[in-house]
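Let me give you the structure first, and then I'll get to my questions.
Showing just some of the chains, left in place.
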Amino acid sequence: MHEPDRPPIPALLTILEHACALKRLPRTGWLLNGVVPCESIADHTTGVALLTLALADALNADWQAQGLERPLDVGRALTLAVLHDLAESRVTDLPKRSTTLIGADVKRCAENEAFSMIVGALPAANDYTSLWREYVEDASPEARLVHDADALEMVHQALLYERAGHRTLDEFWRGHRWHYRLCEQLFDVLRNARS
Amino acid sequence: MHEPDRPPIPALLTILEHACALKRLPRTGWLLNGVVPCESIADHTTGVALLTLALADALNADWQAQGLERPLDVGRALTLAVLHDLAESRVTDLPKRSTTLIGADVKRCAENEAFSMIVGALPAANDYTSLWREYVEDASPEARLVHDADALEMVHQALLYERAGHRTLDEFWRGHRWHYRLCEQLFDVLRNARS
Amino acid sequence: MHEPDRPPIPALLTILEHACALKRLPRTGWLLNGVVPCESIADHTTGVALLTLALADALNADWQAQGLERPLDVGRALTLAVLHDLAESRVTDLPKRSTTLIGADVKRCAENEAFSMIVGALPAANDYTSLWREYVEDASPEARLVHDADALEMVHQALLYERAGHRTLDEFWRGHRWHYRLCEQLFDVLRNARS
Amino acid sequence: MHEPDRPPIPALLTILEHACALKRLPRTGWLLNGVVPCESIADHTTGVALLTLALADALNADWQAQGLERPLDVGRALTLAVLHDLAESRVTDLPKRSTTLIGADVKRCAENEAFSMIVGALPAANDYTSLWREYVEDASPEARLVHDADALEMVHQALLYERAGHRTLDEFWRGHRWHYRLCEQLFDVLRNARS
């Protein structure tokens, strides 16, 4: 698809445009619970990326005691974190109430297609698509870590919105299941900090 | 500093708190030029991280033709991108007019110290500090790439603000020097898109 | 469903909650084109309702010359206008780029179901569902009028955003088909006002 | 005033412009109590219109038991709801502290004149002016319903702002008098939901 002597400028522009969409699109779950204005998807992505980095290295510091078969590939985890909401630049951030109606499968298909459209013209398109599938399917220790980081970053933000006065954010604290003991511990600390 | 049997929860909370500060702090250069509201530092970070990823892989697709001695370490580049503005969560985003008065050296020292305070209690603190120094000193091909991505993301955002009507953003287009030919090409395309 | 001696308080609360969601949810098409902040769905609804009222009465003033078989039912048109985006309080405002991926049919089904959930417990639920179907299917002169008003209100808002500097709103002006000659005339006047 | 062969385009543009002003103007009572940003007048209008519709049909479901002499004219009620704050597009939303100083009579005259200026060139101008007078004077069951809906929508919004943390909104809950028993019941439910 990409010929080495023709630099992939249009594909890079596409990435920039979609990164910019992530800056403008709100995390609709907050909006619907009265947080106006609220963080952007890009705001959240940075939080997830930073937390993923810190968690991965913290787990690797004693990976055997943490029950891992091998140290986590930090670069891979970080790539997943940076890409994990990219499809929302086309699909937008569908809140639960919308996903229930549209169907989780339809949403997943839409996000798959969106993801392909966004990265498709890049030289490493196939790699990104594989990584995206790995993330969606929780198919690696790194993907599972990013899912934990995604949820932890959200509850931390909920905690801060609660400290700003919001009293309707209970739903963001419920129903979490953690892949890593360390993440569950961090969640417990955040939950205890609520009261 | 970190003992394996005591998970580094406080250090992780510190990361979350500073990630959240990046969401709230505006990129002051836009504000001072009349873009109100403007993107957050975290918004920008996500843009830089996505672009760094795409650029690194694009360069690696024909690294020899691009004049590289070895393929770029994508994970390392991404780590630098995610960390590159973290110190601003303590120092805030000082615009040029402020940096000139405070002094680039003082600012750098403050950012170094801020960075150490933020990551200092994490197991991989030393690694992050090394990476940060590498970034600040442009001491690796990956660091140089992130500097290019940082500037490209900014001019792309300037282009979009200009499309939203702003006519005072010339300064953001001036004085760039590029480490990579591909980045310069991308810049030229963005600049041509202005008119 | 409703028993006269038990007032439909919960059903009315549901309406209030969904009206409030419309206030908070942005019209994402503007956001994606760089209008930040932009109008809410509720902002738009008021515009459509006022324009529908004025258009209906203007058409009725000489309905025969306008090619109508009977005067428009203004109350019916207004009801359609007020209800026309109510389902978005659950589905959110999916921009074109998202609808294309999710599928227009899926979106329509989701909106049908959302609509039923929102009004379902009200005494007049069946009437509203019929009206909603009428609107979606363009099945009456009143429904067609509201579609025209919906589009006209949008291009007028685009015009005002353009006067505020935005230069990327061409797509909002394209592809309109009008059911009423009067609406087409109004569109022509708005389009001429652009330059 | 209007000749059938000259479509009332300028009058329709006037409606669009004033609808747009309602989108931009804040409900100043919220601002003065620290809700920043707050809903627009147009946001509120959509809430009142949706609630009026639901209330009117709910009352009509057993209008005799509700003490009505005839079923409500839903279309008329909806028209009143859509028009009820239109004059504020010229007068702006004067908070109580301002109205007290300016005088309720002066405010009413200003709103009457504003209303006439906004709708005056429309074919149905006289009808709208009559409706407006009917609303202001509480001169019909429909007008009384819209006044109840106006107040209920406001206290519901107050409730949501309180759930977002605001603790200075007591004044919005005080001094209400209800024309309809159903509305009073709804108010009681909202008030009980505060604690």
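Every chain is named by a letter (A, B, C and D) in the order it is written, and numbering of its residues begins at 1.
By our rule, contacts are C-beta pairs under 8 Å (C-beta built on N, C-alpha and C of every residue); 3 or more make two chains touch, one makes a residue touch a chain.
All figures in this text were calculated on a predicted structure; none of them were measured in a lab.
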Oligomeric copy total, full assembly; chains in place: 4: 6
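FYI, only the chains that are shown with their structure count from here on.
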Third chains touching both chain D and chain A: C
Third chains touching both chain D and chain C: A
More contacts between chains, A-C or A-B: A-B
Shared interface numbering between chain C and chain B [over half = same, under half = different]: different
Farthest-lying chain, centroid of Cα atoms versus that of chain D: B
Inter-chain centre distance, chain A versus chain B - centres from mean C-alpha coordinates, in Å: 20
Chain A and chain C, separation of their C-alpha mean positions in angstrom: 33
Overlap residues in chain C, where contacts from two or more other chains coincide: 34, 36-37
Contact graph of the chains (line, ring, star, complete, other): other
Every chain pair meeting the contact rule: A-B, A-C, A-D, B-C, C-D
Contact set on chain A toward chain C in their complex: 21, 24-26, 28, 31-32, 34, 36-37, 90-92, 94-95, 97-98, 101-103, 106-107, 109-111, 113-114
Partner chain D, residues of chain C touching it in the complex: 2, 4-5, 7-9, 11-13, 15-16, 18-20, 22-23, 37, 39-40, 42-43, 45-47, 49-51, 53-55, 57-58, 60-62, 65, 73-76, 78-79, 82-83, 86, 119, 122-124, 127, 152-153, 156-157, 160, 182, 185-186, 189-190
Interface residues, chain C side, partner chain B - complex: 34-37, 164-168
